[in-house]
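Dropping a structure here in structure tokens format, bear with me for questions.
Showing chain A:
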Amino acid sequence: MTAVQTSTAAARPAAGSGSRVIPVVRLHFVNRFSMLVLPWIILGFIFLVNLAIWWIVMSAVSPDADRADVQEGLQWSGASFYIFVYMMVLGVQAIALTFPFALGFSATRRDFWLGTSLTFVLLSAIYAAGMTVLALIEVATGGWGLGGRMFTALYFGGDATPWFARFFLFFATFLFFFFVGALAAVIYQRWRVNGMLIFFGALTVALVGGVALITFSESWPAVGAWFVETGASGVVAWSLVPTGLAALVGYAILRRTTPKNT
Partner candidate 1 sequence: MDESRPIFVQIAELIENDIISGGLPEETQVPSTNEFAAFHRINPATAGKGVNLLVDEGILYKKRGIGMFVATGARDRLIGQRRQRFENDYVGPLVAEADKLGITRGQLAEMIRSGEGSAE
Partner candidate 2 sequence: MSAVVEVRGLSKNYRTVTAVDEVSFTVEENTIYGLLGRNGAGKTTLMQLLTGQEFASSGEIRVFGESPVENAGVLERTSFIKESQKYPDDFQPKHVFASAPWFFPDWDAGFAERLIADFRVPLKRRIKKLSRGQLSSIGVIVGLASRAPLTFFDEPYLGLDAVARQIFYDRLLEDYAEHPRTVILSTHLIDEVSNLLEHVLVIDEGRIIVDQAAEELRGSATTIVGTRAGVDSFVAGREVLHRDQIGGLASVTVGRLDPLERQEAAELGLELSPVSLQQLIVQKTNVPAKEFEVKS
């Protein structure tokens, strides 16, 4: 938005950009523990639980053929999904709590959104890097010596994926969860429960409609083929479209939102 300038020079705000994009990023990171430490602790805990399960399963299953079966099943591990859900919660909280707080510190909505987006990108990069390293270790140690899969599950490209593709997969997935969480929170911040009902209602209608369309046009095989053809990296690359849309729509809504204090 362009401010209307008055003719009197004295009344004009002091020199200096006044932009608070970087302060907003620093604000998100001011409590380093919950942003950079706690998620790893929880991830570590889940990893240990999984490790114990793998060990129990592997000890209980003796013939090699059965073990191969089990390892086949472990490719579908959803254990690391929690971390994406955690990031979505961070995305929600960034809007529900940090947004009213940042405006209380006289930030503009524009600076808040830019700073928050930058924070999401930084966090996605940090956690994607960490998980890529863990995936490499997982491959190198043959699944932590137990054939376990947590960071190389099939939807993360299995174990034959190069490291940069892995990083991109994680990175884009994190971004998706951050911005979708933020968008939902923005809608709630602006229109409260009614907004939520309409948002999820519309989402459900769209999904059901899509499924119906595919079913009635008998295109499920074509859809399946598309997923196979596109591959994990390709599907995730496509996710950047809804992610980008969520970022743009989120800002468009936030620009006219008054922080709610109740």
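A few points about this structure:
One rule holds for everything that comes next: contacts are C-beta pairs under 8 Å (C-beta built on N, C-alpha and C of every residue); 3 or more make two chains touch, one makes a residue touch a chain; residues count from 1.
On how the list was made: all candidates are chains of the complex that A comes from, given by their letters.
Predicted model, so just to flag it, every value in this text is computed and none were measured.
Which member of 1 or 2 touches chain A in this complex comes down to candidate 2.
Residues of chain A touching candidate 2 in their complex: 1, 3-6, 8, 10-14, 16-20, 22-23, 26-27, 30-31, 33-34, 93, 97-98, 100-101, 103-111, 255-256, 258-259, 261-262.
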